[in-house]
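Please read through the structure below; I'll follow up with questions.
Taken from a larger complex, these chains appear in their original positions, while the remainder are omitted.
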Amino acid sequence: AQDVQEITFINCGDELTAGYAEYFAEWEAENPGFKVAPEVVGWGQCQDKVTTLAAAGTPVALAYVGSRTLKQFAMNDLIVPVPMTDEEKAEYYNYVPDTVTFDGTQWGVPVAFSTKALYWNKDLFEEAGLDPETPPKTWEEKIAFAKQITENTDAAGYGLVAKTFDNTMHQFLHWVYTNNGSVIDAEGNITLNSPQVLAALEALKEITPYSEEGPTAYEQNEVRAIWLDGGVAMIEASPGAAILAEEAGMNWGVADLPLGPDAQGPGTLLITDALAVFKGSGVEEQAISLAKYITSGERQWAAEMAQGLTPLRPLEPQTSELVAEKPYWQPFLDGIEFGGPEPLFTDYIGLQNVMIEMVQSVVTGQAEPQEALERAAGELEQYK
Amino acid sequence: MSQLSLKHLEKSFNEARIIKGIDLEVAEGEFVVFVGPSGCGKSTLLRMIAGLEDVTAGEIEIGGRVVNELPPVQRGIAMVFQSYALYPHMTVYENIAFPLRVEKLPQAEVDQRVQAAAKVLQLESRLQHRPGQLSGGQRQRVAIGRAIVRQPKIFLFDEPLSNLDAALRSEMRIELMELHKRLGSTMIYVTHDQIEAMTMADKIVVLNAGEISQVGSPLELYHKPDNLFVAGFIGSPKMNFISGKVRSADGTTAVIDVGSLGTLSLPRSSTEIAGRDVTIGIRPEHLALGSGEFTLEVTPRIVEELGIHTVTYSDLPAGENFLGLFEGGPEITEGTPISVGFNRAQVHLFDHRGQAVY
Amino acid sequence: MTSTRNATLFAIALLAPAVLYILTIVAYPLVDTIILSFTNASLRPDHDFIGWANYERIFGAGNFTEVIIRTFVWTFFSVSMKMVIGMFGAVLLNAAIPGQAVFRILTMPPWIVPMAIGIFMWGWMYNGQFGMISGLLQNFGIISKPWPILAYGDSAFWATIVTDVWIGVPMVTIYFLAAMQSIPRDLHEAAWADGAGRFYRFRRITLPLMVPAIITMSLLSLIATFNSFDIIWILTQGGPSGQTTTMIIDTYKTAIGSRKYGEGAARAVVISLFVTAFCIVYFRAVRRLSQGEAK
Amino acid sequence: MIDRYKWYEVAGLYAGIAVFLFFVLAPFIEGFLVSLKPLSQLFSTPYSFIPKNGSFDAYITMWTSVPALGLHIFNSFFISTVVTLIVVAIVVPAAYAFARFSFSGSGLLLGMFLAVNMFSGAVLLIPLFRLMRTLGLLNTYWAMIVPGAAFLIPSSIWLLRTYMMRIPRELDEAAWVDGASRFYTLRRVILPLAMPGIVVVAIMTFIGAYAQQFIFALTFNSKTEFMPLPIGLFAFFGKQEVIWNELMAASFVGILPVLIVIVFLQRYLVAGLTAGAIKQ
C-alpha cells in the first residue's frame, strides 16, 4: 500500500469550520501522499488539549490557537515560524500581522479576527431624554450619557465588564486603544504606566456608578444579555451582538468606540486566532502549506462570513458589498486603523491576572487609579 | 383495681398470628412471671406492653388508661432487653446512667444511683469498660443496671439472668426480690428458669403458642395444673405422664386402667370421663423408693447423681419415659430394677383434651 | 485469629490487585510529578534540575499565606456544611414515612450531573439580573435592586462554598443514610423505652455510632474540597480581586495556566502535604472528641 | 411503634425534606426552566419562576445540534459500567483485608492509598499521558477506563472498609471454625452482608465515572465515537454562543440512565445490616 502521511489538525469549535472539508479535499488532491486528519474540539478545552499534546511530546501538526499564546509556544521551541512575505502582510488589515509577530517573525497564520464596537439601545436613549440617533463620540459623552440614562430610567447607562475572566482585560484594552495607550512596546518595555492609560482607568472609575450593579460579576456575554434585555444602554461587543439584537427585535445602533482625549482616530482591540504549526510532527512543511491554503483570501472570507467574524483582509469588492448589505459592519472595520493587538507576553495568564486585578481594584473602589496602575506596571515585568 | 390489664391482646407479624388474644390483670406491686416454651411469644408480649410493638388488636391499660398509642416512657415502664441492647460506644457507667441523663438528673445524684446499682450488680470494677470488653454475664448485668436506676412503676425483664452462673443468679434473684419489696413496683418477668419462676412470682403466667395456658400462684401451678401443658411445663424434672382409660367414674371415684401397670382408683367427682382415654401424671419427686399406696417396679436406664438428689430414667412397658427423683444419693444402679411407690393424693388426672380433672 | 503468617499472606493476596493497579497507574506518574517538582519543566521538551527553587518561589510569593488561610477557611466551612446538611438529609430520609424511596432518588441529581453543568446552573442562580435567587428575592420585595452575588468578595466566597456543598451533599447524605440504617434497632428501642426523645437519641446514640462514617466522609470531603477546582474556576476564576482564590486556583493560575510544570508539580506536592497534615490533625481531633463523648 | 410520628412531626419531616430537596433541586429547576425557554428569551427580566412561553423544542433540536449525543450517553454508560466492575472487583478484597487483618504496615498502606487521592488528576496529566501512550491505550475506551478506575479505587477502599468493620467479627469466626476458607467466608458471609456498602460504593464509582471524569476523556481520547457525555455536552458551547437551552435539556436527558439504575439499586441502599446476627 501507498504510504499516506497524516496531517493532524485540531479545529476548535463544535464542528469543522464551514468549507474546510472541501478545502482539505482540494489540498489533498494537490498534495498526494498526505491526508488531513481533523479533530474538532470544543472551544472550552481546545487550547488546553493542544498544549497538553505538545507538552507530552505528541504534538498535532496544525492547530487553532489564540495568537496571544504564540510567544509562549515559540519561546518553548514548540512551534515553527511561518514567515510572511511583505506581500502577504500587505493583504491583511493593518496590525493583523502584528498579532502573530514576535522577534521579527511570524509564528502563525491568522485565521480568525475579532473587533469590537459600541452598541446602544435607542429606546433607552430616548427614554432618558437623549437623541436616540446620536451615540457618544468621546469618553466624556459616554460618561455623561451613562449618567443621564442611569438617573432617568430603570436601566443602567453602561455595561461594564469586570469579572475575573479574560474579557475584562480585553474590554479595558478598548479604553487603552481609544486613547493611544499601550501595554508593552516593540522593544519589550512595559508602557502601561502612562498618562493615556491612567486616563483610561480614571474614566473607568467615573463610569462605574452608571454601570449595572456589581460589574465584577459579569463577563461580556452576560453584559450583552443584560443589554439585550434592556438592562443597560451601551455595551462594547463584537458583530455577533448585532444578530442577537435583530432577533430580539430591539431598537439599536452600533458605532465606533468613543474616543479618549489623546486619541488619534478610531481604535479597538484586535484579537486574532492563528493556525500554529507544531514542531516534531514530521509534516511541518505540508502543515504550513495547508494552513496558508485554507486561509487564502477567498476561502478565508467565506469562512469568516459563515461565522460572523471580522474579515482579516480588506478584500474587495466583498468588503464594500458587506458594508452595503449590513451597514452595522462599518464600525468594526473603522476601529482597525488605530487599534492594538493583544499584548504578547511569555506568560499570558500572568498578564491577564494583573490586568484584571487592576481593573477590579478600581471598579470596586479598593484602589485609586494611579496606585493600581503603578502596582500593575511593576508586576507585569515578570511576565514579559 | 389492677394496674395493668391486657384485653384480648393480639399480635400478628405479617400473616403469622403470634399472640392470639391474651387477657390478663396485673395488680399494683405484683410480681408476675411469664413462662412458656421458646418462641411462644413471651418477648413479643413484653415488647407490646413496653410499647415497642404495635398492637394488632385488643387493648393495653395501665392505671385504667388505654395506652395502646402511648410511647414507652409515658407508660412508666423500664425494660431489660433479652438482647441487652447496650450502647457499644458508652462505658458501663454511661450505659447505666443513660436513663438518668435523659431525665437530666444532677451529676451527684446520677453518680450515687449508678454506684449503688453497680454495687448490687457487682460491676464496680467494670464501670469504665465498654460493653465489647465484657463477658456475657457482665453485659446482662449492665442491662439490668440500666433498668433499676430508674424507678418506674412497671419493670419489664426479658430473661435478665439467663447468662449468670447459679451463685450469682441466686444472689441477683434475691436482689431483684428485695428491689421489688423496696420499690413496690410492679414487675413483669420473663424467664425459663423454674426456680426463678417459682421463687419470685406472685403470679405465674404460662404461655403456650401465643395463648395463656394458666395463670396462678407458683404452688397452684405446681399442685393444681389446669392442663397437661402446664403440668408438663412446670416442675423439673418434668412430670411423668402415663396414658390410661377410665373404666368407671361414678362421681366419687374414677377407676382407671393404666395398661400393664394395673388399675388405679382416684377420688374424682367427674362422670364425664367414664370410658374415655385419660392421662395420669406423677411428679418424679413424688415417687419414693420402696412402696406407697401404689407401687411399681422400674429398671433405671440412666441414673443421674446430682448430689442433692438423684434422678433415674426408666421406660414403662408401654414405652413412656418414667423419671424418678430421690433425695440425696441412694444406692441405685443403672439396669437394676427398683421399686417405687406413690400416693393417690399426688396423682394428677387429665381428660382426653388434656384438661385436668379434680 | 491464629496463624498470623497465613492471615498476612491472605491479606497481601487480597490487596495485591489494588496495590498493583495503583502502583502502575497512579504511583508512577506521582513519582514523576515529584521529580518534576525539582525541575524547571515547562512547555519546552527538555528541562533541568533546579533543586528547591520552585518551592522557594512558592513560599516567597507575597500572597501565599493569605491564600492558605483562605483555603482553610473555605475548606472548613464547606466540609462542615456538607457534614451538617448531609446528616440533616440522612435523618430526614431515614424517617419511616411514605415517599422515602422517591425522595432518596431525588437527592442524587447534583451528584450525577456532570460537575460543570451543575456549576453552570448555579451560575444562573447567582446571576443578579436573571437568576433565581436575586429574582425571587426581588419578586418577594426583599431586595429592591438586582443582587449579583458573585460580584462581591464576601457573597462570592459563600456562593462558591454553597455550590461545593451542593455537589458534595448527595454522596454524604446517602453514605450517612446507609450508616444510620446499620445501627441496631434495639439500641434505639432501649433508649426510647428509657424516655429518650428523637433528638436525644440522635445525639447520644446515632451520632456517636456514626463517628466512623463521619470521619470517613469528612476525610474524603476534605480531600475533594481542598482540591476543588471547577467550581471556583467556572463561577469566579478566583475573583473578584482574588477573594475566592484558593490554593488550587492559585496554583492553576500561576503555574498550570502558564504551563510551568515544574512549579505546578511543586505546588501539587505542597498542597498534598498540607492536606495530609490537615487530615492527620483532623483525624486525631475527631478521635479524641469521639472518645471524650463516650466518657 | 418507635417509628410512629405525631402529625406535627410528620409535617415537620415533610417540611424538612421539602427544604432539603429544594436546596438540592433548585439549580435543576433553574436549569429546567432554561431548557424550556427559547434561546432568544433566555435572559429576560423581571424574573418569573414559571416560564412564559416555554416549550420542549430544545429536547428535540438538541439531537440535531449534537448528533452524537445518544452515542455519548451510551459511551458514558459503557465506560462507567466497566469502571465500576473493575473498581468493585479490586476494592472488595482490599477493603476486606483492611477491615479484618491488622498486619504490620496496614495503616501505612491505607494512608498511602488515601494520599493518592490528594493529587488531583490535573497535575498528573502529563506523566499519565506518557504512560497511556506507552501502554498503547490512547484513543480507546481503555484510555478513559483505566485511569478513571485508578482514581476511584482509593476512596472506595476507605469507604467499604469502614462499612465492613461494622460486620460482627464473630460471623467470620464462626465461618472460620466451620472450616470455611477465608475466601469462602468473604464470598458467602462478608459479601452479602456488605452488600449495602458495596452498592453505595458501586453507585459512587459509577457516578464518578459517568459524570465527573472529564479530563481523561478529553486528553487521552480523540475519537468522537468514544467520547463520553461530559465531553459531548461541551459541544453545545460555541465560540460566541452557548446553546443554553439545549445544553440543559441534554444534561437532563443524560442523567436519566443513571437515575434509572439508581431506582433499581435503591432498595439495597436501605437493607438493614446485621439484624438478628448476635445478641449484643
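Labels A, B, C and D are assigned to the chains in the order they are written; within every chain, residues are numbered from 1.
Keep this in mind: contacts are C-beta pairs under 8 Å (C-beta built on N, C-alpha and C of every residue); 3 or more make two chains touch, one makes a residue touch a chain.
Being a predicted model, the structure only gives us computed values, none of them experimental.
Undergrad: Given that one copy of each protein chain type is placed in the view, how many copies of each are in the entire structure?
TA: Complete complex, expressed with the shown chain labels, is A x1, B x2, C x1, D x1.
Everything that follows uses one rule, which is that only the chains that are shown with their structure count from here on.
Undergrad: Could you tell me which chains make contact with chain A and chain D both?
TA: Where chain A and chain D share a partner, that partner set is C.
Undergrad: Which chain pair is joined by more contacting C-beta pairs, A-C or B-C?
TA: A-C
Undergrad: What's the distance between the Cα centroids of chain A and chain C, rounded to whole Å?
TA: Distance between chain centres, rounded to whole Å: 37 Å.
Undergrad: How far is the middle of chain A from the middle of chain B, if each middle is the mean of its Cα atoms, in Å?
TA: Computed from C-alpha means, the inter-chain centre distance equals 93 Å.
Undergrad: Indicate the residues of chain D shared as contacts by at least two other chains.
TA: 2, 42-45, 126, 130, 234
Undergrad: So which bits of chain A are touching at least two other chains?
TA: Residue numbers touching two or more other chains: 55, 57, 225-226, 229, 231.
Undergrad: Using the touch rule from the top, collect the residues of chain D that touch chain C in their complex.
TA: Per the touch definition, chain D meets chain C at residues 2-3, 5, 10, 13-14, 16-17, 20-21, 23-31, 34, 42-49, 89-91, 93-94, 96-98, 100-101, 103, 106, 109, 113-120, 122-124, 126-128, 130-131, 146-147, 149-151, 153-155, 157-159, 162-163, 165-166, 173, 176, 182-183, 196-197, 200, 203-204, 207, 210-212, 214, 229-230, 233-234, 247-248, 251, 254-255, 258-259, 262-263, 266-267, 269-275.
Undergrad: Okay, in this complex, where on chain C does chain B touch?
TA: Against chain B, chain C makes touches at 184, 186-187, 189-196, 200, 204-205, 208-209, 211, 290, 293-295.
Undergrad: Would you mind writing out the residues of chain C in touch with chain D in their complex?
TA: Touching chain D: residues 1, 4, 7-8, 10-15, 17-19, 21-22, 24-30, 32-33, 36, 85, 88-89, 92-93, 95-97, 101, 103-118, 120-122, 124-125, 129-132, 134-136, 138-139, 166, 169-171, 174-175, 177-179, 181-182, 184-185, 188-189, 192, 212-213, 215-216, 219-220, 223-224, 226-227, 229, 248, 252, 256, 261, 264-265, 268, 271-272, 275-276, 279 of chain C.
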